[in-house]
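Below are the structure tokens for one structure; questions will follow.
A single protein chain has been removed from this complex, and every other one stays in its place.
Our next item is subunit A:
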Amino acid sequence: MWPLISTRSAVGDALGGWPPPVLDPAGPYANPLATLSWVLFGGAGLVFLVVLAALWIALFGTAARKEKLGGTRAIWIGGVAFPVVVLSVLLVWGLSMTGSLTAPIRGDEMRVKVTGEMWWWRIAYLGADGGAVLHDANELHIPVGRPVVLELESADVIHNFWVPRLSGKLDMIPGRTNIMRIQADAPGVFGGQCAEYCGGPHALMGFVVVAHHSEDFARLMTARRANIRPPAPAHPDLARGAQLFGSAGCAACHRVAGTGANGAAGPDLSYVGSRQTLGAGILPNNRGTLMGWIGNSQAIKPGNRMPPYSMLSSDDLRALAVYLEAQR
């Protein structure tokens, strides 16, 4: 069970709030934002102290000091001249940063289409011609050190794609494609979450981005595109799980590459066994959580589109979980 524990702690680190991910950037599209944040916090703190000092003098200062402050000159300096200068500088800096972060890049980057759905993420890796070459859900794999272009879309309502350690956030609006760039400078797992209220369990719509060394990433993609799976450990329940996946109705909504299961309504489960999380970035992925999710996901994430399967016995649930664990 060691791998299980290490997986959980990796997810914990990825999704945890300390150090604050906004201030702990991990790539060139987030680094300037953290620098900007620190400058803004420092500057705002300074300005606040100056205002407090002025207020203090106004209330408790000596008569001479108060007299200096008590006229329209103070208003012109403090209320007009100072903000105009500071804000102009900030504006120029902010706009040039906006420009450099949204500037088009070479055009031959890896492209991934991410579609927000109520309340999970559909992921399609795109080939050179723009067609989807690989489908997945709720977990995005990227190579380290290369910019990745994300085409953000929505299948229903407005969602928002946000991985604070890799980039700022961007809306996913029905009828539009918004372009976002991310890049990770080192391998790791980065937590993300939907940041636009999308109804019901909006609070429980997360995901992770996993950054790999280029060689590892290439290996992973090649294997998955050729549908070469790591050998699954033999388990007596495996065959029954596979059979149940069809007979219990799972395949109507879910796809498992290389099998007859081709449902498109729910998340693609071809690699669910290797995922760090379940339920769209909310639970650690292990046999227990898998069984619990299948049995009654409504108790975990109320309002999600998957009905409870209370008619399945715990043996059935375990068999399904074993089968899904093998999908890596």
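One rule holds in what follows: a contact is a pair of C-beta atoms (placed from the backbone, for glycine too) under 8 Å apart; a residue touches a chain by one contact, two chains touch by 3 or more; residues count from 1.
In this section, contacts and distances are computed from a predicted model.
Chemist: Determine which name in "TldD/PmbA family protein", "Aldehyde dehydrogenase family protein", "Spermidine/putrescine ABC transporter ATP-binding protein" or "Cytochrome ubiquinol oxidase subunit I" the UniProt entry assigns to the undisplayed chain of the complex.
Modeler: "Cytochrome ubiquinol oxidase subunit I"
Chemist: Touching the left-out chain: which of A:Pro28, A:Pro143, A:Pro164 or A:Gly241?
Modeler: Only one of A:Pro28, A:Pro143, A:Pro164 or A:Gly241 touches the chain omitted from view, namely A:Pro164.
Chemist: Considering the complete complex, identify which of A:Ile105, A:Ala132, A:Ala186 or A:Ala203 is in touch with the unshown chain.
Modeler: Reading the full complex, the residue touching the unseen chain is A:Ala203.
Chemist: Just the residue numbers, please: which parts of subunit A touch the chain that's not shown?
Modeler: Given the touch definition above, subunit A has residues 12, 15-18, 20-23, 32-33, 36-37, 40, 44, 47-48, 51-52, 54-55, 57-59, 61, 66-72, 74-75, 78-80, 82-84, 87, 90-91, 94-95, 97-99, 101-102, 118, 156-158, 160, 162, 164, 167-171, 173-176, 178-179, 191, 193-204, 282, 302-303 touching the missing chain.
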